[in-house]
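A single protein chain has been omitted from the complex, and every remaining protein chain is retained in its original position.
And then subunit A:
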Amino acid sequence: MLSKRIIPCLDVKDGRTVKGVNFVDLRDAGDPVELAWQYSQQGADELVFLDIAATHEKRKTTLDMVKAVARQVNIPFTIGGGISELKDAEALLNAGADKISINSAAVRRPELINELANAFGVQFVVLAVDTKHLPQGDFVHLNGGRIPTEIQTQHWIKEAESRGAGEILLTSMDKDGTKSGFDNILLKEINDMVTIPVIASGGAGNEQDFIDVFQKSDVDAALAASVFHYGEILIPELKALLKQNNIAVRI
């Protein structure tokens, strides 16, 4: 049976991880390669790296990091941040990235999704969507939730799927950072609407939140950052608990 995936997310800047990480036996908490290796050993199913300061000048640093991760780590990983052209994506593919994630560049120019899917296959293209609930409905936001758009989240995700997005990474800006659980209602609505995998993001605070998101929304994967980095949730324990709750996980 296809397992549900647990995905730690690492924020990187200039080739270094930025959010605090609290593993006991870590020599260098800022080294994304060592962190990625640790997570793969703990049973993470996949990794996402978000390059939060990606610019053309810094691109080479990112590529060096991607290559180093691909050399060391035996699970798939996605790179997001600053990808707006085919050549950005191609360089990441050649450096060993399994997928790339695009967000605001796709909102600004939706054809980017078609171009990437045609060039590299739909499985390579993850569409990241930051969404916020407003009185009129759910709307796509840019720049980490700071800039609202008039694009309805559900509408955008359907369009992206038809353009060739292979996976949706949906972050609820209402939930992100609150540790109050994933937005299971919206995630279920989106998951039922598309025929591509959906990754839940935003709101993970404890192990029950992961049980809930899989049981209530049936998404394919759940992503979190700080709860893993600070050791508040240990992946082997989380997976054992998910299994006890009859959720298919790779152990």
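Note that contacts are C-beta pairs under 8 Å (C-beta built on N, C-alpha and C of every residue); 3 or more make two chains touch, one makes a residue touch a chain; residues count from 1.
Just so we're on the same page, contacts and distances are computed from a predicted model.
> Leaving aside the chains you can see, what is the UniProt protein name of the one that's missing? Options: "Arsenical pump-driving ATPase", "FMN reductase", "RagB/SusD domain-containing protein" or "Imidazole glycerol phosphate synthase subunit HisH".
Cross-referencing UniProt, the chain left out corresponds to "Imidazole glycerol phosphate synthase subunit HisH".
> Of A:S3, A:S84, A:N114 or A:N245, which one is in contact with the hidden chain?
Only one listed residue reaches the unshown chain, and that is A:S3.
> Among A:D11, A:D31, A:E167 or A:D183, single out the residue that touches the unshown chain.
With A:D11, A:D31, A:E167 or A:D183 as choices, the missing chain is touched by A:E167.
> Using the document's contact rule, name the residues of subunit A that touch the chain not shown here.
Spelled out for subunit A, the touching residues are 1-3, 5, 40, 45, 67, 70-72, 74-76, 93-96, 98, 120-123, 166-167, 194-197, 220-221, 250.
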